[in-house]
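Have a look at this one before I ask anything.
Left out: one protein chain. Kept in place: all the others.
Labels A, B and C are assigned to the chains in the order they are written; within every chain, residues are numbered from 1.
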Amino acid sequence: MIEKTDISKEDLLNAYRNLVMERFLDKKMLNASKQGFLPFYIPLMGHEAIHIGIGLAIRNNDFFYPYYRDFGAVIEMGIPLDMALSQVFATENDNALGRSMPDHFSFKKYNIGAVITPVAGHLTAATGIAYAYRYRKKEGSIITTFGDGATSTPDFHVAMNFAGVYNLPMVFFCENNQFAISVPTYPTENGAFDQTYMETRGDIYKKAEAYGFKGIRIDGTDFVEVYRQTRKALENAKNGPVLIEAMSYRMGPHSTADDPNKYRTNTVPEGSAKDPLIASQKTMKDMDILDDGMIKSINDEMDKKTTELVNKYEREPKPDKHTMLDNLYEEEPWYISEERGDVQ
Amino acid sequence: MIEKTDISKEDLLNAYRNLVMERFLDKKMLNASKQGFLPFYIPLMGHEAIHIGIGLAIRNNDFFYPYYRDFGAVIEMGIPLDMALSQVFATENDNALGRSMPDHFSFKKYNIGAVITPVAGHLTAATGIAYAYRYRKKEGSIITTFGDGATSTPDFHVAMNFAGVYNLPMVFFCENNQFAISVPTYPTENGAFDQTYMETRGDIYKKAEAYGFKGIRIDGTDFVEVYRQTRKALENAKNGPVLIEAMSYRMGPHSTADDPNKYRTNTVPEGSAKDPLIASQKTMKDMDILDDGMIKSINDEMDKKTTELVNKYEREPKPDKHTMLDNLYEEEPWYISEERGDVQ
Amino acid sequence: MTMVKALNSALDNAMERDDSVILLGEDVGTDGGVFRVTDGLLNKYGKERVMDTPLAELGIIGFGIGMAMEGLKAIPEIQFQDFLYTGMDQIINQMAKLRYRTNGDYTVPMVLRTPYAGGVHGGPYHSQSGEAYFTHTQGLTVVTPSTPYDAKGLLLSSIELDDPVIFLEPKRSYFIKGEVPEDYYKIDLRKANVLKEGDDLTVITYGPSVPLVQNTVKKNNVNAEIIDLRTLNPFDINTILTSVKKTGRVLIVHEAPKMFGVGAELAATIAEKAIDYLSAPILRVTGLDIPVPFALEDYYVPNERRIMEAVNKLLNYQ
Partner (left out) sequence: MTMVKALNSALDNAMERDDSVILLGEDVGTDGGVFRVTDGLLNKYGKERVMDTPLAELGIIGFGIGMAMEGLKAIPEIQFQDFLYTGMDQIINQMAKLRYRTNGDYTVPMVLRTPYAGGVHGGPYHSQSGEAYFTHTQGLTVVTPSTPYDAKGLLLSSIELDDPVIFLEPKRSYFIKGEVPEDYYKIDLRKANVLKEGDDLTVITYGPSVPLVQNTVKKNNVNAEIIDLRTLNPFDINTILTSVKKTGRVLIVHEAPKMFGVGAELAATIAEKAIDYLSAPILRVTGLDIPVPFALEDYYVPNERRIMEAVNKLLNYQ
């Protein structure tokens, strides 16, 4: 049963279009990586409904602190594609001058935190941002995302505890794709457990209780459901923190350095019912927003558009090497000035 | 209602004697510290029932990894008073040559881990020890202690999660004295919360559920109860980890550097019903092991004995300064050999 | 006033001017901090600005970084520098790199205060001098005062900086006294302080070792130039080279262990840029290369005897 949402059908359709775009872009960026245009790439497949649902739920005043696998969320929030792709392809137009790996966005003026590689390394900063929001009486809540593996880290515990103690206006959003590279999240997810161990024996959404607040588990394959629950959580967060565990599945490799065949058999192939593209299409159809003809034409459009985009960005020039010594400090130390002579 | 325990009345009486000894020793060591014999001291008052209960529960093959406030537990385990007091007073007979602060015991041959100052810094090592026990098919379980404040640390989370994932034979024992220096543990414990914050909003014993195992809350003022629950936990731990939260109250200052009047009014004065000495006496009387005459004579005996002990150890010689460069490495590096000339 | 009071006065001045300045840390509120540096500030500014935190340095630092990202000025206190390693990842990977990796999209104007070095006989975990970990971390400014006056002025300058500062307070000097204005004033973070001019040798030192060096030089009538670095990174190379070129003999004194310590970089820089001016080896008198032993701390730290041995070796060197 599909409840009504508080946004228009048009918004939902646009969101669906972004979801399809993410799917196509992902494949083409993965391809660009195989061809050597990207030394490293983090695939998105399986996460699209989560991304689009989150992006749709975030409103003007909210703050988003993403992790490294959140491309679609940023796009759905309305960040210009040019900004996002300049970052992914580390071009000279990247606002961070190509200093970080793909998908490590930092868009302060859009209220987006700076993605960091060490898993969960952003979570305590997100609590500080939430505190600053309340201190400055800003509208909006903070939402931060992370993987299932991230719940094993020191940072998760400490950030959750700080959020509980200060009763911060924030949503902790766990994108549970059931794997942290090769290590499965839970004991029960697949049959490989005689050979190895898992991330945790506790249900992730219930971990919130250890910190005195509530957690929920949701379906992460349907972007409308993700939207609805996330929006509600952002509203509720004004009264204190909320944890969401969204169940999905990492359909591709962890990164371009990874070969998932070494440790699992893929239980959610593309096109199957748990593929977020298929699950989201079903919801949209049930809501009478989408039909097969539209699906096809959107696919065609996005296929073409994303090919053009990737072709363009993969060939953009890289940042000038002389920029690399800029902006380490407010005022340049003498030894950095000396080292300018070393960059030739 | 007092259940029967599996140990003799004589054992219980001896344990009670140690509890009284701890109380007297504590006062005199605190005094020695005020007189300058100890540059730093960590008071024990309020924890004695926990210590004695734990010490009584630990059996030959169990391993104990204590924190810095566990003097009585070590004594009750049967460690010679001379070893313990040589450590506290950092004398030349200390097996660690006075290198650590008081109560930082390390008695490998008694299966006691090396106490570390950074709060909770020993918890992950305790999990590794538990793993080694199982790997080597050793009898016994591991028990590790820590304060309530320690549950806020990264180490607590990570150690609990590892224990859950590997299903380790260990007991996590939280000595909840309701304060981490000045910061109260829970929101509800006293009236000071308009002015400040607390350690956590989650009940400590329930935190175990986040890691897939069970926690219990017990009364930490009656050593017989502590003994019984701890022994049961050590037995159960053979099937996986257990968390115990023992409720007590830090009746004195946090350390000799602390003035609790700055942040609280003492709600458990000496001699009140929640004083572990009084609570334990009541249990012992109910069990017909103790009467008022015995209480008085044990007090007199321990008063005298502890005065003699402290007088002796506070005047013992300190370790020879030339020892200080020993045993940093298996094989001494050249620069340490050079630095021997610096120690004069 | 004491250095503790001077630091308290700096915090008070800064909080009074600017409501974006926020203190946080274990026991900084009701208790006023274990060394009482934040005493009285909770009452004056309330718990929104003087925040007791749970026991997690990782959180204290990360929380402060987040506040800085939203335009507040967090001043976390870490009770002892020894405990800061539990938040090291946040320092190295987030705090120090954020400006660089975002090309200034975000900055981290934040001052992480922490007492360091010995003086309280606290054994291996209340006595560490870990400054070299921070000076080697690109993006950090590392500051350490030696007097109450410097403590206040350097702290206020650090608070104004748009970069993260590791502000190391020599706890053995917490209770030394000196003249300190009640009013707001600053000290240039990029300038070393020539405490005494001299011709025969240059002694470079900082923080907890400054009084020892001053007393030793005075008592033994050494014609030494004494440089108090104040900022360890980026240090003031001009003041150092000018002095070294004048005296030709260099002694470096710090309480941290020698090997791979701060003194090594000072020596290496001099050996690169002023070798022709040197008439003697570059010597270091430092803490021993071991953890600080509880009962024997007094033998661990540099002392007058060791300094004078080195001075005499340098002065007699042909």
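Please note the rule applied: a residue touches a chain if its C-beta (ideal position, glycine included) is under 8 Å from a C-beta of that chain, and two chains touch if they have at least 3 such contacts.
Remember, predicted model here, so these are calculated numbers, not experimental data.
Peer 1: Please provide the labels of all shown chains that the missing chain touches.
Peer 2: Even though it is not drawn, that chain still touches A, B, C.
Peer 1: For a quick check of understanding: of B:Leu13, B:Ala125 or B:Ile295, which residue touches the chain that isn't displayed?
Peer 2: Missing-chain contact among the listed residues: B:Ala125.
Peer 1: Of the residues A:Ile7, A:Leu81 or A:Val183, which one touches the chain left out of the display?
Peer 2: Counting the whole complex, the residue in contact with the absent chain is A:Val183.
Peer 1: Mind pulling the subunit A residues that touch the left-out chain?
Peer 2: Within subunit A, the residues that touch the unshown chain are 39-40, 90, 97-101, 104, 116-119, 149-150, 152-155, 180-183, 192, 195-200, 257-258, 262-263, 318-319, 321, 323-325, 328, 333, 335-336, 339, 342-344.
Peer 1: If the missing chain were put back, which residues of subunit B would it touch?
Peer 2: Its contact residues with the unshown chain are 95-97, 99-100, 104, 106-108, 113-114, 116, 118, 121-133, 135-136, 154-155, 158-159, 161-162, 165-166, 326-331, 333-335.
Peer 1: What subunit C residues would touch the chain not displayed?
Peer 2: 82-83, 85-86, 88-89, 91-93, 97, 100-101, 124-125, 130, 132-133, 135-136, 138-139, 233, 257, 259-265, 267-268, 270-273, 275, 278, 280-284, 289-291
Following the convention adopted for this analysis, only the chains that are shown with their structure count from here on.
Peer 1: Tell me which chains count as touching both subunit A and subunit B.
Peer 2: C
Peer 1: Name the chain whose C-alpha centroid is farthest from the C-alpha centroid of subunit C.
Peer 2: A
Peer 1: Using the average of all C-alpha atoms in each chain as its centre, how far is it in Å between subunit A and subunit B?
Peer 2: Centres of subunit A and subunit B (C-alpha means) sit 45 Å apart.
Peer 1: Taking each chain's centre as its mean C-alpha position, how far apart are subunit A and subunit C in Å?
Peer 2: Inter-chain centre distance comes to 40 Å.
Peer 1: Report, in whole Å, the distance between the mean C-alpha point of subunit B and the mean C-alpha point of subunit C.
Peer 2: It comes to 35 Å between the two C-alpha centres.
Peer 1: Quick check on subunit A: which residues sit in contact with 2+ other chains?
Peer 2: 154-155, 158, 161, 165-166
Peer 1: Residues touching two or more other chains, restricted to subunit C: which are they?
Peer 2: 51, 53-54, 56, 58-59
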